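Please see the structure below; I have some questions.
Of the protein chains in this complex, one is absent; all others appear in place.
Letters A, B and C mark the chains in the order given here, with residues in each chain numbered from 1 onward.
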Amino acid sequence: MDLFLDRVVIGLEQGAIYGSVALALVLIYRSTGFVNFAQGEMALFSTFLTWQFWEWGVPIAAAIAASMGVSFLAGAVIERVLIRPVGDVEHNALALVIVTVGMLLALNALVGWIWGTEGRRFPKIFGAGTVDIGSVSISYQALGTFAVLAVLLGLLYLLFQRTKLGLAVRAVASNAESSSLAGIRVGRILMFGWGLAAAVGALAGALYASELSLLDSNIFFQLLIYAFAAATLGGFDSPVGAVVGGLVVGLVTVLAGGYVGFLGEDLKLVAAFAVILVVLLVRPQGLFGRKQVSRV
Amino acid sequence: MSHLLEARALTGGYGPVQVLRGLDFHVDAGEVVVILGANGAGKTTTLRALSGMIPARGEVVFDGRSIIGRRPEAIVRFGIAHVPQGRGTIADLTVEENLRVGAIIRRDREVGADIDRWYEMFPRLAERRDQAAGSMSGGEQQMLAIARALMCRPRLLLLDEPSLGLAPLVTREVFERLAHVNRELGTTVLVVEQNANLALEIADRGYVLEAGLIAASGRADELASDESVRKAYLGY
Amino acid sequence: MRRRRRQWSVVTVLVLMLGMLGAACGSDKDSSGGEGGGSGGTAPSGGVTISTDDCTDYQPTKGVTDTKITFGSSFPQSGTYAAFAEISKGYQAYFKYINAQGGVKGHQIEVVTKDDQYDSGKTKANTQELVQQNGVFAMFNVVGTPNNLAIRDDLGDECIPNLYLATGSQLWGDFKNYPWLIGSIPSYATESAIFADYLKANKPDAKVAILAQNDDFGEGYTVGFKKAIEGTGITIVDEQKYNTTDPDVKSQITTMSQSGADTALLAATALKCPQSLNAVKESGWKPTTYISATCTSNTVVGLAKDANVGVLSSIYLKDPSDPEWANDAAMQEFQTLGKQYGLSDADAQNGLVGYGWTMGALLADTLDKAPELTRQSVMQTAWSLSNLTPGLLLPGISINTAGSDDPYVIEQMQIGQYNGNFWDLQGQVVSFEGKTRDYASTTG
Partner (left out) sequence: MTLDVTPVEPRGFLRDPKRLAVRVVITLAVGALLLALPHIYPRFRVEGQFNVIITYAIAALGLNLLTGYNGQISVGHGAFFGVGAYTTAILVGDHGWPHFATLAVAAALTFVLGVLVGLPALRIQGLYLALVTLALAAAFPLVVTRFSSVTGGTQGMRVSRFRAPDWTGLKDYQWKYYVLLAVAVVAFVLVRNLVKSRVGRAIIATRDNETAAQVLGVDLSRYKVLTFGISATLAGVAGALSVFNEPFVNAEKYNINLSITLLVAVVVGGAATIFGPAWGAFFVVMIPTWLPNRYPQLSPVLFGGSLIVLMILAPGGFLGLVRQASGWVRRRSGRRSSAGPSPGEGHDALASA
């Protein structure tokens, strides 16, 4: 029983990380309608930036905030300089995918070039202790991750549902042409969407590196598959779906790895994929995704 | 020379292809003007050129100010609202959110009151205020699109084929509402339409486009009775 | 054979003369080297003979000019495993130093390197290019097990030596089938055996849980350990695997922590090493922990701050960052000469660079001892080393090979315990000289 609860906690903690990166994916998808393959590597860059600030003596919370700010700007610039010139997603989807693949390769190597390929120590954002609840102990780190994610979701909800800016983002995601006719400055909204995603990615990256206490230039490529799985499961246009999807993927992988003998730890990812396939066959738009309205 | 909108030698098109080959036309305040023409004559392109959706050249003066070469989000701020072909509602947003998007450039506090006004005028929208726009019928979406465009309190409304894909009865209803808006609010309307009969009924004046040039123009009743126009566009 | 020999006789004579000169000059430095120049071409010291009869187009002195001998190497310089590129800094510095002294037998040593991003397909393409375009004499210190497997047959067919591979797979001891390839670092199986040996003495009824990377690396440890504990009181109570693509190993460690084990064998490498140490600490489990020798560099194990104290591993090189060796002659040579010939201060503290330096010394020694600079002669020499102590090998460890009788290069190690900064050596050097094969899995 103890082992089971421990596994649940670990699954949820890892799932929260997957969910937070998936959240960044979803934010870009919501505003631009396509998937950013470079999301993980953007988060990698931001996290190294956070590390660098921290290494320079900035307190970790301030370092994360600073990195989120820089990432927001960088994300907006990337949209303006690298993405927009390629064209819109309806006509140049493939070209956009390749641009993000190019960014993935370039950013990863750039990080290696600037900071080297050796691993780095990353501080525990929420300290190293644990809270004991009955027979289960939960680390401050896990609790902190859950809390940050909950607050983030709440803020995003307020942003999207309660502000003009959020409304504009959602309008542009659904129909850019009509939005611009209504007076929304589509270009700025897209830049905002990318900036927001990059900032959330920076936060997710810090949570992840903090969970590992480590950082090197490979960890986000590994994470990206899980984040994709989380976003796919939850539905690519739903922030709540991304987080729930992340938690489910985390739980399924840990429990399948622990309890399903023929899968084992080495094939647990396959279990997660199987769950996603089944969900998609029943709901092709993911658990929380909205069904795409087909336009003829 | 106090036309609300005046276009001179307007050209424009897609990439290397010129569709409009030099149009001169005007719209006066309070009018309903219709642009008729066959498929591919350049009707939609004309509206897109006016609202800045495609690069255009020539001269377009709206209320004394040149708007040529501006981007759509700037032009709407001059007071020109464009309901594009295929309705142009924002499918994933609810009816109410669509209306709020329509008012997104406004900074006054009367947005809520305006929304209520449109709910009054289009009761069907009020019933469906929390429903996603994309899930509504074609006629409802068309009305929403018009209401959304009017939310920015435009002085000129550009309408692109509002009858497209609608049943005749629904089309008639849409046009009646349009006439009503024009009468009640004094909103000037420039409408592109294939269904010339209906359009000419509510219009004051009209232009006929052929291959990117104006082939005929005149008062609506004159056009409706013109032999060649009747044969070509009215089908009787 | 004979005809070919005549063709090259002039070169051979020259090479021999230079060789003797070199041997004479370096004699006091290599006093431990044992019998040097033997009977010429076919049967040098140790009596190991490698036939060139089956070679396609055997070119004995390709890559050797009057003044230079050129080697090729392929290893990751970009991408996931780019950190391995540090190794080359070590041997390049060593060769610069040796070349400044006049080289080996009057030949400057040059190594042409290419980036393969740890992709075995690229390793193969690089190697072909190095052999056909650059005309290298031999390959040297190619990184990675699959990478070396990908080039093994081609090089073997053409009888091109592949010297001192930077991988510890137990596959590199198949002298009979692959005489043109020789490993370097202790095999993962040997390491396991040394750890089992330690347990027998200190914890004879240990209950062990194993975390293994899901590939031949992890399997090397697992198989070696299982063979080594046969007939002892040591038992394996849990085995977990992880994929290199897994973001985390926490769930595996949690399972292990509740398996009743009191000992953890972490057959993990790279970042997964400190990651699993952190996970062990966070789980509250306090086992006797062993980590792979591939993680012993401070740049790796040092990442698991607070979680690495008391951890065990096998050591065969002096740690450049450990002040214990500050007055050691070989270490001083590495630090001062290394910096003189291109190493930065950080490089001179890096264990991987130290390993590279050691490999450079091993290659130079091998060339020095080879009766002639032909591919056959050098390869035969590599298979018949005795009591070599190049570079930064720990005191008491020496290199011995003897063809199929002793096909593994380094088989002696010492258990070390990490104190948070350095490895404290425990007990004595344990020798598995000639016995590695007993613990190796037989696949491949």
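FYI, contacts are C-beta pairs under 8 Å (C-beta built on N, C-alpha and C of every residue); 3 or more make two chains touch, one makes a residue touch a chain.
Computed from a predicted structure; not experimentally measured.
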Which residue of C:Ser51, C:Gln133 or C:Gln332 touches the chain not shown here: C:Gln133
Residue among C:Gln77, C:Asn298 or C:Thr436 touching the omitted chain: C:Gln77
Touch with the omitted chain, as defined above, among A:Phe4, A:Trp113, A:Tyr157 or A:Tyr259: A:Trp113
Missing-chain contacts mapped onto chain A: 29, 34-35, 37, 82, 85-87, 91-99, 101-110, 112-113, 225, 228-229, 231-232, 236, 266-267, 269-270, 273, 276-277, 280-281, 284-286, 292, 294, 296
Residues belonging to chain C that touch the chain removed from view: 77-79, 82, 85, 114-115, 119-121, 124-126, 128-129, 131-133, 145-146, 149-150, 153, 169, 171, 214-217, 243, 245, 443-444
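FYI, only the chains that are shown with their structure count from here on.
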For chain B paired with chain C, centre-to-centre distance based on mean C-alpha positions, whole Å: 77
Rounded Å distance, chain A centre to chain C centre (Cα mean): 40
Chain A residues counted as touching two or more neighbouring chains: none
Where chain B touches two or more other chains at once, by residue number: none
Chain A-facing residues of chain C, complex: 78-83, 214, 240-243, 245-248, 250-252, 254-255, 258, 270-271, 274-275, 278, 282, 284, 299-300, 303-305
Sites on chain B touched by chain A in the complex: 51, 53, 71-73, 76-77, 81-84, 86, 88-93, 97, 100-102, 104-105, 132, 134-135, 145, 148-149, 152
Of all residues in chain A, those that touch chain C in their complex: 2-3, 6-7, 10-11, 13-14, 17, 108-109, 112, 116-121, 130, 137, 139, 208, 211-214, 216-219, 221-223, 225-226, 253-254, 257-258, 264-266, 269
